[in-house]
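Following this message is one structure expressed as structure tokens.
Of the protein chains in this complex, one is absent; all others appear in place.
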Amino acid sequence: MELLGFGAEGWGDDLLRGAALTVQLAVVSLAIGLTFGMFLALAKLSRFAPLRWFAQGYTLFIRGVPEFLILLLAFFGTEKAVAAGAALLGLEGGIEVPKFAAAVGGLSAIFAAYGCEVIRGAWLAVPNGQIEAGHSVGLSRWQIFYRIRLPQLWRIALPGLGNLWLVMLKDTSLAAVLAIDELLRVAKVAGEVTRQPLMFLLAAGAIYLLLTAISDKMRASFEARANRGMAR
Amino acid sequence: MSLYQDLKYAISDGVCYAAQGVTPEGFAAYCPRYIDGFLVTLELLLLSSALGLMIGTLVAVARVSRQRALRTAAWAWSYVFRGTPLLVQLWIVYYGLGSLGPEKLGILWPFFKSGWAVGLAVLTINTSAYIAEILRGGIGTLPPGQLEAALSCGMSRGMAMRWILLPQAFRVAWPAYGNELILLMKGSALVSTITVMDLMGQTRSVFARGYSLETYMYSAVLYALLALLLTAGLRAVEKRLRVA
Amino acid sequence: EPLRIATEGAFPPFSEINANGEVVGFDIDIAKALCAKMERECEIIAMDWDGIIPGLVNDKYDAIVASMSITEERKQTVDFTNPYYSNYLVLLAKKGSGLTVDGIAQQAVGAQRASISSSWAEEQVGARGDLRLYDTLTASFTDLEAGRIDSIVSDYFPALDWLKDHPDFEVVGDRIDIGDQIGIAVRKDDAELRDALNVALEGIVADGTYSQISTGYFGTDIH
Amino acid sequence: MSADAIIDVRDLHKSYGNLEVLKGISLTARTHDVISLIGASGSGKSTFLRCLNLLEIPTRGEVFVHGKRMPLSDPDPSRGERRVTSERELREIRTHLGMVFQQFNLWSHMTVLQNVIEAPIRVRGMARAEAIERAKDLLDRVGLSAKVDNYPSQLSGGQQQRVAIARTLALDPEIILFDEPTSALDPEMVGEVLAVMRDLASEGRTMMVVTHEMGFAREVSTEVVFLEKGKVGERGAPEQIFGDPQTAACKQFLNKVL
Partner (left out) sequence: MSADAIIDVRDLHKSYGNLEVLKGISLTARTHDVISLIGASGSGKSTFLRCLNLLEIPTRGEVFVHGKRMPLSDPDPSRGERRVTSERELREIRTHLGMVFQQFNLWSHMTVLQNVIEAPIRVRGMARAEAIERAKDLLDRVGLSAKVDNYPSQLSGGQQQRVAIARTLALDPEIILFDEPTSALDPEMVGEVLAVMRDLASEGRTMMVVTHEMGFAREVSTEVVFLEKGKVGERGAPEQIFGDPQTAACKQFLNKVL
């Protein structure tokens, strides 16, 4: 049990640091993934076929390939791709992708691929009458989008996005392949060093459950807010 | 058992022989390994999805039961197995519980001894938790009148569940189930960390020989191919389920 | 700017992570001694074994000091310095198991994934034999202890280290010499660093630093 | 209780939390009775009907079907909650008490025929062939023999409601409860369903009908019951209720809807 304590001999502080990194990874990826997902959803709903194809192809690829491969590709592949792209444009050099950025890139790419489906579904679920009512009083397309469509879309998409958030919270553990010291990697290392793998895995599992419970609570309060005015 | 194993090997040798000319060199050199792995992934996927569907259905039914204890147990099942990463579950069972050794585990040892069996069991349980949640959602979206109509015809709750609610819930839940199946396929790649030579396990071995990222691209293509197959299969079923 | 050196962290006693989260071990001490000799600042980075070579190639760091065997396959991708020690393989099993090295094709044998021992084991048991691959050597030890596998093909020094606390197990037969040399990997286009490391390596052997580190870990000089 | 009463309701109460929705209703139906329940929205008509076959559990009071008491535990004054004492008995009784819902509630994954044969086969254990034969007769009677293999979603509202009636008739219940069977229908389809109901009444089926169709209530009922805030506000023959309502509430209600 001392092993779970804080201080020099214990691993408690390391686990907490790992958990904090896990949350950081997930939050940043959520912000980026949500934005990108919105654009993908718009692309899928677009009347311009190539945009639709791009979005379809993208989701098909991401959904088809194991997450941990995507992270590896984000880490090792992006630099190659950027360098190749730069060479194509006749430029020198490329960029260096830090591990954290690669993990965020991979995780948000995954979130976007799934999130865009949720957003697209919510988009379509906003009753058409609501939009027509907007047209009939002379609101512009943009006004209809952000005054009427978006608030209602948000309400409908929240539960689905909440689920994806939980999935991502757990997927952060895949960042361990990039040797990022997130929660699971810390637990794994601690387990090996102390020869107590079960204890640390259980501890990590408990922390994940706690994070899940907190997320669920927050989601419920968001939903309650978004649903104000809705019949139960 | 070994007959079955030989059959699988024969299949992948056959496939590789047939595909010899048309596949890239980097792939062809290790083709039987990729296909061996592909078959293990496929086998795990089919078994765990079928078993998971059965268990998940039972859990979903328990989730909407009138018995509080059953409801709570089913809720806990879903919460714990959806709330922790699959990788953690795999390791807790394989390295964690498995490290107790044959003396303590007794007759359970043959199960814990095998990475394949542990992988299958954890995948099954994990997917059952998701399926239960999806089905529960499906049942929840049905108009209450469907159940009331059944009850007022003199059906018991069990009969109504079996003949009226579940069949409709499956229809509602099918697209979501499709997503889950794809996620399961990808999750299955993690069994390579508990010594199972599935597609990912084989890929990582091949990778170790040349350290070429190409290796991962081939396996990504195989996974995407499998996803495509699954999606097509799901669509076909969905078409049949949908009432004109 | 500092020299970035990658190591693994799950290969005691060459590298492991202590309770403070620091990477320690023989490899690390050697790396630090080399840096001191070259009068350069060093940064030690822990990487998973799977990604350690791609990381080097992609310029995530400049050298790998991780008890890495010099092999033809790896030489396709990276360059190596002169060897800094020689490695042997051993087969580990429970005492009195009656196993032999020649008989490993018939058993469940474990090895660390993507290591020289796994390549060798694979040659022995064939691509479709019962070879279990682990992400780390420690994980394979855990499974040997649990009884999931009959034996492990392991590097010599880590095996000795582990056997110290596990008296129930033993080395089967003699250690296996496959001419395995351990070197420091650098990028192919980085001949300058390779040469500098070679000079520094000679330096620490000559001035006794190497011997001192080695004796501290193994009781003898393993160069 | 009169000897020939098919259904006998005694002092029925129902509360949701603190809200008392039914405040003591007694009512008897004999063979060939057609009782119309009318009243303002929220007066408790649906709740009353649903209490009869225990889709809602009444807080107090008893229901007898054919002299058999609905299997409910005695009201527990401390918790106010009652249990069904025998699921089996309840199911048995429910087959004698058909119910037709406002929203039809046809099972959407089954064809028209399957909807009608489901209960006879599963509940009564009738042979499939026999069930089909009877179902076809029934569907013929409600004018839907051509739609046997269609799914509910392919039918108009009026057709769906007629299937729902056939489904109920398939168990040959002694009494049929209708909860606003036409109010979810387009005006043009109301007629179809009322025609079927008129038929049922004229062949002497016992029925209890919650309805907004005053014309139907006036023409078909043997008795009209006006519910007001969970109580029987007024009851009587249709001529009396519609021609000469006694209470102010009933007068006002009729003024509003007629």
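List of remarks:
The letters A, B, C and D name the chains in turn, as written, and every chain counts its residues from 1.
Following the convention adopted for this analysis, a contact is a pair of C-beta atoms (placed from the backbone, for glycine too) under 8 Å apart; a residue touches a chain by one contact, two chains touch by 3 or more.
Computed from a predicted model, the values in this text were never measured in an experiment.
When the full complex is examined, the chain removed from view is found to touch A, D.
Here the missing chain is touched by one residue of A:His135, A:Arg195 or A:Lys217, and it is A:His135.
Considering the whole complex, the residue from D:Asp186, D:Glu219 or D:Glu239 that touches the absent chain is D:Asp186. Hidden from this view is one chain, which touches subunit D at 40-41, 183, 186-188, 212, 256-257.
For subunit A, the residues touching the chain absent from view are 127, 129-130, 132-141, 143, 147-148, 151-152, 155, 228-231.
As a convention for this text, only the chains that are shown with their structure count from here on.
Think of each touching pair as a link: the shortest run of links from subunit A to subunit D has 2 of them. Put simply, the chain nearest the middle, going by average C-alpha positions, is B.
The most distant chain from subunit A, with centres taken as the mean of CA atoms, is D.
Centre to centre, using the average C-alpha position, subunit B and subunit D are separated by 47 Å.
Centres computed as Cα averages put subunit A at a distance of 37 Å from subunit C.
In subunit A, the residues that touch at least two other chains are 72, 76, 80, 197. Counting partner chains per residue, subunit B shows two or more touched chains at residues 95, 99, 213. Pairwise chain contacts present here: A-B, A-C, B-C, B-D [touch as defined].
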